[in-house]
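Everything below concerns the one structure shown next.
Heads up, one of the protein chains got dropped from this complex, but the rest are sitting where they should.
And then subunit A:
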Amino acid sequence: MAATQVIRSEWTKIRSVASTVWTLSLAVVVTIALGMLISGLSANEFDNMSERDRLSFDPTFISFAGMSLGQLAMIVFGVLVVSNEYSTGMIRSSLAAVPQRGTFLFSKIAVATGLALVVGLATSFVAFFLGQAMLGEHRAALGDPGVLRAVIGGGLYMTLIAVFSMGVAAMLRSPMLSLGILMPFFFLISNILGNVSATEKLGRYLPDQAGSKIMQVVAPVGDDTPYGPWGGLGIMALWVLAALAGGYATLRKRDA
């Protein structure tokens, strides 16, 4: 039926453009390499750390440090998958072939999400193992409590970031506009809002701040975050659902 046709077609689309390979491999390489670098630096710094910092030392979370940059490539991937249709005008041919716009949009997003999930999980596991190798004696093991959850959560986090971007791109249509809003938001604004004490309470409900909670194994000292790891991921998932609903509403209502 229509959905399987769209999924096959979207798979052809996604694998036949170079941007897929570039953005995803950039996400993998940046996340892993930066995670290794910061893990190695942290291992050297450990002896100079204060007691307080040592208590909240979270080797798992440190190995995911590269995600703050790697997620930007995931955002580009998510934005391009959707907005390429608009910037090329292909959307008209696509919607002429599949007049059921919901089927079209969600099948498209499903294919890209599946790919992002595979890449995200692989990245997360590799980043974890290589990061732990760099951490030497301070490393965590996959069997430690909460670690496996954090590593799988890292993959889910990257996936959800990509899906959120797809939803936003479906609303905004223009790749430049979508990237111009999403990149600075996740790279700067969200961090600023989350670290300034006045906006901290608000900032922790932003998608990336809430979602990254899943990757923490050791909570920072004095942490008063009102949600747990899965609660944080749930908040992020709500953001994603809102973005998708907005994208669907836009596609349904507006002229192609």
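To be clear about the criterion, contacts are C-beta pairs under 8 Å (C-beta built on N, C-alpha and C of every residue); 3 or more make two chains touch, one makes a residue touch a chain; residues count from 1.
Note that in this section contacts and distances are computed from a predicted model.
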Exercise. With one chain of the assembly withheld, which option in "YdbS-like PH domain-containing protein", "ABC transporter ATP-binding protein", "Autoinducer 2 import system permease protein LsrD" or "Fumarate reductase/succinate dehydrogenase flavoprotein subunit" matches that chain's UniProt protein name?
Worked result: "ABC transporter ATP-binding protein"
Exercise. Of A:S19, A:S174 or A:N195, which sits in contact with the chain we cannot see?
Worked result: A:S19
Problem set entry | Selected from A:V98, A:L135, A:A150 or A:M215 as touching the chain missing from the view | A:V98
Problem set entry | Absent-chain contact - pick from A:L41, A:L55 or A:M90 | A:M90
Problem set entry | Residues of subunit A in contact with the chain not shown | 5-6, 8-10, 12-13, 16-19, 84, 88-90, 92-100, 255-256
